[in-house]
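Missing here: one protein chain of the complex. Every other protein chain is in place.
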Amino acid sequence: MAPDSTPARIDLDPRWTVGDVDPRLFGSFVEHYGRCVYTGIYEPEHPTADAEGFRGDTAELVRELGVPILRYPGGNFVSSYQWEDGIGPRDKRPVRLDGNWRALEDNQVGTDEFLSWTKRVGSEAMMAVNLGNRGTQAAMDLVEYCNHPSGSYWSDLRRANGYKDPHDVRVWCLGNEMDGLHQVGHKTAYEYGRLAAETAKAMRMIDPGLELVACGSLHPRVATAFSWESEVLEHSYEFIDYLAIHAYYEQRGEDRDSFLAAAIDMDRFIESIVATLDFAKARGRHKKQVNISFDEWNVWYNDAGEVAGQDFRKAPRQSENMYNVADAVVVGNLLISLLKHADRVKMGCLAQLVNAIAPIHTEPGGAAWRLPTFHPFALTSAHGRGTVLNTLVTSPRYETRWFGPDTPQLDAVAVRAEDGESVTVFAVNRSRESALPVEVDLRGFPGLTRVSQVVLADEDPEATNTAERPDRVVPRSVSGARVDGGTLSALLPPLSWNMLTVRAA
Amino acid sequence: MAPDSTPARIDLDPRWTVGDVDPRLFGSFVEHYGRCVYTGIYEPEHPTADAEGFRGDTAELVRELGVPILRYPGGNFVSSYQWEDGIGPRDKRPVRLDGNWRALEDNQVGTDEFLSWTKRVGSEAMMAVNLGNRGTQAAMDLVEYCNHPSGSYWSDLRRANGYKDPHDVRVWCLGNEMDGLHQVGHKTAYEYGRLAAETAKAMRMIDPGLELVACGSLHPRVATAFSWESEVLEHSYEFIDYLAIHAYYEQRGEDRDSFLAAAIDMDRFIESIVATLDFAKARGRHKKQVNISFDEWNVWYNDAGEVAGQDFRKAPRQSENMYNVADAVVVGNLLISLLKHADRVKMGCLAQLVNAIAPIHTEPGGAAWRLPTFHPFALTSAHGRGTVLNTLVTSPRYETRWFGPDTPQLDAVAVRAEDGESVTVFAVNRSRESALPVEVDLRGFPGLTRVSQVVLADEDPEATNTAERPDRVVPRSVSGARVDGGTLSALLPPLSWNMLTVRAA
Partner (left out) sequence: MAPDSTPARIDLDPRWTVGDVDPRLFGSFVEHYGRCVYTGIYEPEHPTADAEGFRGDTAELVRELGVPILRYPGGNFVSSYQWEDGIGPRDKRPVRLDGNWRALEDNQVGTDEFLSWTKRVGSEAMMAVNLGNRGTQAAMDLVEYCNHPSGSYWSDLRRANGYKDPHDVRVWCLGNEMDGLHQVGHKTAYEYGRLAAETAKAMRMIDPGLELVACGSLHPRVATAFSWESEVLEHSYEFIDYLAIHAYYEQRGEDRDSFLAAAIDMDRFIESIVATLDFAKARGRHKKQVNISFDEWNVWYNDAGEVAGQDFRKAPRQSENMYNVADAVVVGNLLISLLKHADRVKMGCLAQLVNAIAPIHTEPGGAAWRLPTFHPFALTSAHGRGTVLNTLVTSPRYETRWFGPDTPQLDAVAVRAEDGESVTVFAVNRSRESALPVEVDLRGFPGLTRVSQVVLADEDPEATNTAERPDRVVPRSVSGARVDGGTLSALLPPLSWNMLTVRAA
């Protein structure tokens, strides 16, 4: 398990680029799940609540996190959601059983409230339509409600509900995880491919400018992965812009070494999906290129929080993962994986935003704070914009159960800022024991000689943040990194996520 | 056609059992068909009507009949039924055309009234959802309406409609006879298997404790029998508990000999379905066992009563079979077949309960009475509870057109009472000419030496019961049977159904 003695090295060349980062790569996800919405982003009784009932403290952290796009309202939730339940006077909205999550949904937050809030926190929305137990007509109606200016039944109803301007939602998911047996209205690939195609076509008749996302596999290791996509694309390729894929990772038992290398699995998943997409393009003689929306990803311990029973309570404490430093390093590494594939992964959603599987935690009536995973996300979103450079990593290897004897200890990606004035290298050292000295060849960037290093690491990899100690785990600026003769030298602490930025002196 | 001279003999061994009788084997069926509901169980103007408008005389006969479970509301009716039509204030309920039966449905009896009445007559309900022209969402809503305590839209609506407590319906049919071309929204096996699976899953999200019944073949001799089941089970096995099968028998022309042996056909049907189920279990590597709900069976003369035309009247006199003694003997024999397979047939529904294909007949504003088929059913339901013994029947043979030269004259099954204090043998003599002396080996039951015999037979096998002579055909206690040296000897009259009970002296 000890790393070998290969020196760690990163080679870059300004001419050799992967592609530009779409800011939507740093999206997140608000599902009516657990306490993500109720007592998460929305809590009218909270001291910080705004006029619409949304928590000000949460909103501030959301802005700080940097999430240009937010997926809504599910997830599994959407597959039995009737969107009309969530509009109009709040006291007339029906209380529903959300059978999927076994929770009570009183619809106090719906489409209008969410879309309005999304703009206030500086994000755009990625809306999902219900292709579980509903179909084309409800999707057409929802597009009309959200996007048509006025003069028709649904658009005038939106105006009557107090939203004069169209919400103008560009990105729409054609259902959620329809490959999953657990999903209400699960479909075979044939059934889904057909429904997605017909619904996409009909939605575009109402608004031709939509960007549409079809469901790919809910996890890289489901038995139908890739064959699902192939058949779905046979029916829908021409009608969609993105294929959605999802992945969650967790440490199994004591095997932290494997867990720390989880991004390797994400790399492989993305690359296999790219192959599947391009095969479908060739087979169907299509001209357009379909890209990837990795619209659910995170570390997830499914057994966290309470398990909802048959009592159908509102906003149970489901999946409230109190992430630690090791989880944060993995989240940082998964972001590196997304950036490395920025030419094809155009959107991503950290799932989810608040409380449930989330980087932000809140207490009802109480505080909101950043969990450790917040930090690598916020820093990557802030500094990972620009052009991804093809990043050649040479690394010592270690052995892991999931990935075998040649698991690289180092993973990294470099992004050149849009103004060309800086290059930022995101890097993780997966070793639990050893610090890793790294050299980065910067000869292609002669003017960039001033370096800064920010590190997320801790003596205690289990450390987390709590209401009492909300800043127990935070990134630290460290000194010691330097650029000399076109080479950046830095030391990555054990089990660490690092951001190295080089600028002109 | 004359029976041969083989002595008739029944061998029993207390250690050799088939299985315990589930009381639900003696269920019946209330469909919105003909006059089963309106002027059958429900007639507010009737002198015996209770406060809810249900006939007291009918209810009394239903209790006497002994039907622990009642299927509702169809049958073919359910495949275009909108259950929401039948709830809430009666004067607001819409009048619908029941296209399937060509009748007018004014929805004065709906889910609440039926379920409430079912409890008053001491039965539980087996509810069917519409998988003809509706789907998953309507089924989820109905489960919520019936079974969720309170606090959600549909459960609160039930409470507002006057039904504070959940109806708590356990058993649900996933549509009705979806293999039938005649059915509104008929499905292919693939289509139905998929829809049944998805609907089952979604219904259990609302109430995980449901017992679910998928549609098998509507008749043993439809061309798709067994292949339908095989494909349906491929998609739905894991989601269901029972497979429903149906069979009706009638005398064709003058061929009473074949008709009297109809239970042989039922035996074979059940056994072929068991094979189909267990094959599907093996193929799918399933662990659970799916059993049979024989939820429509009876003697049925389709041309009885009036044929509904295009005038769409309410409660036409459809399928009002005025059963005779021969029919009653066959019904008794079909019950023997069900009991013989009590290990796998867990539910059964005599179709139907009142007026239409039914053991109880009523006249509007007039009497309610028992038809001859009432009697073997009521006696079997009352005395056929306990453990079915494997019953080895040796019988003389006769020739029939349907079953060939070796049709057994005698059919029988023995049930040991739950308290072990008695054994009851149900037996039919199918010969129209000859009485049949029978010996039953009781050496395994040394204490049971006192015997009683009840017989349903008549000089005139065409005899029936009418308003004027409602007790023209009734069971009679006969003497002559005796137990001697461990052998019970009895004489079964020609064309007779018999119940022989042995008890401790």
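To keep things simple, chains are lettered A and B as they appear, and every chain counts its residues starting from 1.
To be clear about the criterion, a contact is a pair of C-beta atoms (placed from the backbone, for glycine too) under 8 Å apart; a residue touches a chain by one contact, two chains touch by 3 or more.
This one's a predicted model, so the numbers in the text were calculated from it and none came from an experiment.
From the set A:His32, A:Arg96, A:His148 or A:His246, the residue in touch with the chain omitted from the display is A:His148, counting the whole complex. If you put the hidden chain back, the residue from A:Val18, A:Leu104, A:Met126 or A:Ile206 that touches it is A:Ile206.
Among the residues B:Asp50, B:Glu64, B:Glu191 or B:Glu234, only B:Glu191 touches the chain that is left out of the figure.
The omitted chain makes contact with just one of the residues A:Asp13, A:Asp168 or A:Glu198: A:Glu198. Remark: the omitted chain is touched by one listed residue; of A:Ala103, A:Met140, A:Leu277 or A:Val388 this is A:Met140. Per the touch definition above, the residue from B:Val95, B:Ala367 or B:Val474 contacting the chain not shown is B:Val95. Listed here are the subunit B residues that touch the chain not shown: 80, 94-97, 99-100, 102, 104, 133-134, 181, 184-186, 188, 191, 310, 312. Residue positions on subunit A in contact with the hidden chain: 135-137, 140, 144, 148, 151-153, 156, 194, 198, 201-202, 205-208, in rising order.
Simple rule for what comes next: only the chains that are shown with their structure count from here on.
Here the CA centre of subunit A is 55 Å from the CA centre of subunit B.
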